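This view holds just a subset of the chains, kept in their places.
Each chain gets a letter, A and B, in the order it is written, and its residues are counted from 1.
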Amino acid sequence: MKLLENLIDIPSPSGSEFLMRDFLIDYVKKSSPEWSVKPKLVYGGDLQDNLILVFGEPRTAIFAHMDTIGFTVRYQDQLVPIGGPHAETGYELVGRDGMGFIDARLRVDEEHQLFYDFPRAIETGTTLTWKPNLKANAEFIEGPYMDNRLGIYNALKVAETLEDGMIVFSSFEEHGGGSVPMLTRYIHENHPSVKQALISDITWVTEGVEHGKGVAISLRDKNIPRKKFLDRILALADESGVSYQLEVEGGGSSDGREVHHSPYPIDWVFIGAPEDNVHSPNERVHIKDLVAMISLYKFLMEHL
Amino acid sequence: MKLLENLIDIPSPSGSEFLMRDFLIDYVKKSSPEWSVKPKLVYGGDLQDNLILVFGEPRTAIFAHMDTIGFTVRYQDQLVPIGGPHAETGYELVGRDGMGFIDARLRVDEEHQLFYDFPRAIETGTTLTWKPNLKANAEFIEGPYMDNRLGIYNALKVAETLEDGMIVFSSFEEHGGGSVPMLTRYIHENHPSVKQALISDITWVTEGVEHGKGVAISLRDKNIPRKKFLDRILALADESGVSYQLEVEGGGSSDGREVHHSPYPIDWVFIGAPEDNVHSPNERVHIKDLVAMISLYKFLMEHL
């Protein structure tokens, strides 16, 4: 929980992932001496604000996006969304501009225009994010940015015992993408043996995917993975004994979209715990599903 | 007709192109000893489910997509479309899941939600496609998946006498693309002399493109080819003596979209016979237009 709290405290709306990247570099440097394999850290220069961990001889990459939805201050008290936040009047927003710390409230008018309420004007271009507020009980974890702090958390837990594999912390997922083309190129040019990607991200509770029934394996969303790869994943998931649910959606997408459309031959599948209250400050995930997610990732990273 | 019937019998909705690829590999291996030039077959590994045929010293590539529209089974009796099928209650759908062969009926409710009618539940994630049913008379060929079985058929007919050229059988065209970036990279890295692409696909009968008036040369759809390349194509089309029609649309797209947006310098143009009843089980193409299509492709592949 301490690690998850730390992850949720760090603001990283799309375009400003650098603080999260710095935290992760620091965390991996401190923690990895205890891990089964100490990974190579790749960052800086041509990787912009992204971070890659390389363990042993990788065949499969875990993608976990570091960015979150949020808001950009426009003119006067106007806000422009970053990604697709679920906006309701009264939600608390935090940020920082040249005049100091900001703790504002969101206001949504009848035309769904977005504004902030705060005693002073906030500088144009300032980014605001949901106020951190993590709650947990025996069953659920609830707070802002389960999507994708839990995807990162999953990757860091898998890292502890990972022998051969790659973990890719990406940017811009919530806002149209843009980092994965560069990251897949890096992978292809430097680790051509990596031809499989697991998208470590959080999905939606729906009529077919419920809380507490296991991690969701997405057979498709707006994009469709290759059937041959899905069949291998499902056979291994059965073998693993981990509880999982099948997801089939017509919409929605993830870093998988850009892996799919990249010029490099990397198969992909989205595997993640489901949440409700999507993109609100109260995203909620069942702990059993998170545990199943970590277990399934460990199994797949070993056997794929 | 036997070849076309075989093509239509094989299910290959986007994501599941492998059966069609396997059929084509087999067909080419058996037939090509009779062809003017025996092509090199490239497939497997980094090409995923795609297939490339290389003849002599290629300058131009024919792209023919192997995938079709269809449906994915969601939860209960729900369906999610693959690509943009024209859905009407009563259309017959076939498929196969762990419990065996499926011959179901499509049902569309008032809100345009899609369902199947079948005596038992079909497994989540199963794909369904139009039931094969090819009809032909002296004028027309009619059935499901003229788009793009005829595009494949055209490529295989052109292959018989092709001396220098490339034929690319691609995936995912009906569902947002994703294979062409990889395929153009392969082409650029392995056959940099290929700088021209003909998109062998089927277009729409409209107020300006009619049945029986020849193959359509598309001057634009949602994307616009380079004017300089179009001018060369039109000059050669005139020289060929083949009957053709000019198409100008503001929407629609093809594998040409991804060739256009790829980082590699490959010009493209869509050339194909028109159909009506688009994306229904009764797509209909005039035989004269298909014959013109094959003739124009043969001429262009020689003279471009």
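FYI, contacts are C-beta pairs under 8 Å (C-beta built on N, C-alpha and C of every residue); 3 or more make two chains touch, one makes a residue touch a chain.
The structure presented is a predicted model; accordingly, all values stated were derived computationally and were not measured.
A.B. asks: Tell me how many copies the full complex contains, given that 2 of them appear here.
C.D. replies: Altogether, the complex is made of 3 copies.
Here is the rule we go by: only the chains that are shown with their structure count from here on.
A.B. asks: Go ahead and align subunit A to its copy subunit B using Cα positions, then give the rotation in degrees, nearest 5.
C.D. replies: 120
A.B. asks: Find the geometric centre of each of subunit A and subunit B from their Cα atoms only, then give the gap between the two centres in Å, rounded to an integer.
C.D. replies: 36
A.B. asks: For a test of understanding, state which residues of subunit B touch subunit A in their complex under the given definition.
C.D. replies: Residues of subunit B touching subunit A: 14-16, 18, 45-49, 72-75, 80-82, 124-125, 127, 172, 175-178, 181-182, 184-185, 262-263.
A.B. asks: Over in the complex, which subunit A residues touch subunit B? Could you list them?
C.D. replies: Interface residues on subunit A, with respect to subunit B: 195, 207-208, 219-220, 222-228, 230, 246, 248-250, 260-265, 267.
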